[in-house]
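In this view, the complex is presented without one of its protein chains, the others remaining in place.
For reference, chains read A and B in written order, and residue numbers begin at 1 within each chain.
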Amino acid sequence: MKEKKYSIKKDFTLLALLLIPIAVAINFAGGQLASLLKLPLYLDTIGTIFVAMLCGPWVGGLAGLITNLVLGIANPIYIPFAIVNVAVGLVTGYLARKGMFANWWKWIISMVIMALASIITAAPIVVLMFGGITSSGTSLITATLMATGAGIWGAVISTELVFTVLDRIISFGITYLILRVVPERTLIKFSLGAAYIKTKKTAETVEEVTEADEDVDNL
Amino acid sequence: MWQEKLRIKKSNPIHGLYPFTKMWITLLYCICAMILSTITIDGYPVYMMASFLIIPVLAAATGVLKKISGVIKSIAIISLFIVLIQGILIKSDLILYSLNVFNLFNINFYTDSLQYGLVLAFSVLNMGCMVAWFFGATDNKELINAFEKRGMGPKASYVLLSTLQMIGVLQKSAKTIMSAQQARGVETEGNVFVRSKAFIPSMIPLILGSITNTEERVLTLESKGFLVKGEKTRLFDVKPNGKEPIALTIGILYAVAILIWRILLWVL
Partner (left out) sequence: MGVVIEFKNVTYTYPLTTEPAIKDINLSIEEGKFYGVIGENGSGKTTFCNVIRGFAPSFYKGELKGDVLINGLATTDYEEGQLALTIGYVFQNPFNQISGVKETVFEEVAFGLENFGVPVDEIERRVIDIMELTDITHLAEKNPFELSGGQQQRAALASIIVLEPDILVIDEPTSQLDPEGTESVFKIIAAMKKAKKTIILVEHKVDLIAEYADEILVFEKGHIIKRGITQDVLSDMSLLEHGVQLPQMARVGSELIKRGVKLDYIPVTTKQATEQLQQLLGKESK
């Protein structure tokens, strides 16, 4: 019964669909920013996280998929990593549905889960397809670890672990900033948007937050 | 007359192939590259490496070599690193070559790892560059139109098209913003934190604005009948140029020849 409240078809309202290009654009801008500033991060899932938090896992996953397909038109290397971006969307959306962004400790748990999902999907691609190399500067660290005797899996996973967690914290932070300033009358139109209105008003006490959290489930 | 006018004209016969034909050719080529990777001389995937030469030739014949040369270069660099990392950092029994650095230490190239690295690198190079050729030779609009005719829904095609258009606009405006900021002396140089501090505040209103626009866009689309039931028509229509059977035949012959070769090597 509980699962039936959400249908994939209902998730894909016209508004949710139209948010996807924006999510992709945000991902794109974040990625550009990261490479422009020569950060050892990708920052290319901010839009995916944003749309997944508002519209749920399916829309989030689709935004992730389209992001990497579009990036892949310019450079096909991005295409296999679509799985990672899809995972980000699916996991974030699912966590959002479960009210896992309602207070600070849930945020932290969510970030860890998200980073894990990214690593589980990314590491096999990096190791098996690209022999440990990615286009980001973090590859140098992976290489150093390998040179000091770490196995390729260990080197890739530990590098990814550090930078993915960092990436997620920053991405969540930016998403949170954006969500805070989206007008309530806009938030209300998204399937999960109501949760952020409630938390906005009642964030003072944890009890009330959990209440809002239940409301998400009751939608 | 407008339908004719909107068509993307391509005089080059390969360039003008129907998107799906190019897609099949890409797929066949990638499969062949994988098959070739299993045919080795002294353990080196020589044939697969040699087959890569097909791509620049094909790209030149299609008239897109210049367009995709940048991508080819960046994939080549990654591939080079794959070979180096694998060959040097993954230790195996046999040392192919040992480079002595200032009598301080040796850099060893391990034979097995190098061979495996070459397989990986040339898989990435072959597939990556062939896909790059495909996208270089196919307009997004054509591809989406072809998919639509094969039953992709109008919502999906709308999302793809508007994403592509938005990215295009974004790239253009990012350039103008950057040059405008530089002109005004806003920090685009300097350390990471200074630069991000200048960037992020200017991003948020932009994002908010586009979300608000989305709301109005929804109503606009509805007003223009986007959700009206029934079959939609399309002014833009991608058509085959007639050379598809020839192109496909060549592709299939190549694939079959390689497959037979592979099987013969097994059987004999």
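Just so it is clear, a contact is a pair of C-beta atoms (placed from the backbone, for glycine too) under 8 Å apart; a residue touches a chain by one contact, two chains touch by 3 or more.
Because the structure is predicted, anything quoted here is derived from the model rather than measured.
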{"item": "Hidden-chain contact residue, picked from the options B:67, B:217 or B:262", "value": "B:217"}
{"item": "Hidden-chain contact residue, picked from the options B:169, B:200 or B:260", "value": "B:169"}
{"item": "Residue among B:1, B:53 or B:267 touching the omitted chain", "value": "B:1"}
{"item": "Hidden partner chain, residues of chain B it touches", "value": "1-3, 6, 154, 158, 161-162, 165-166, 169, 213, 216-236"}
{"item": "Contact footprint on chain A, counting only the chain that is left out", "value": "15, 21, 184-185, 188-189, 197"}
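Operating definition for what follows: only the chains that are shown with their structure count from here on.
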{"item": "Distance between chain centroids, defined by C-alpha means - chain A, chain B (Å)", "value": "24"}
{"item": "Parts of chain A lying in touch with chain B, wherever the complex brings them together", "value": "12, 14-15, 17-22, 24-26, 28-29, 32-33, 36-39, 62, 66, 70, 72-77, 79, 129-133, 135, 139, 143, 146-147, 152, 174, 177-178, 181-183, 186, 189"}
{"item": "Interfacial residue positions of chain B with respect to chain A in the complex", "value": "71, 74-75, 78, 81-82, 85-86, 89-90, 116-117, 120-121, 123-124, 127-129, 131-132, 135, 140, 155, 158-160, 162-167, 170, 174, 192, 195-196, 199-200, 203-204, 207-208, 210-212, 214-215, 217-218, 221-222, 226-227"}
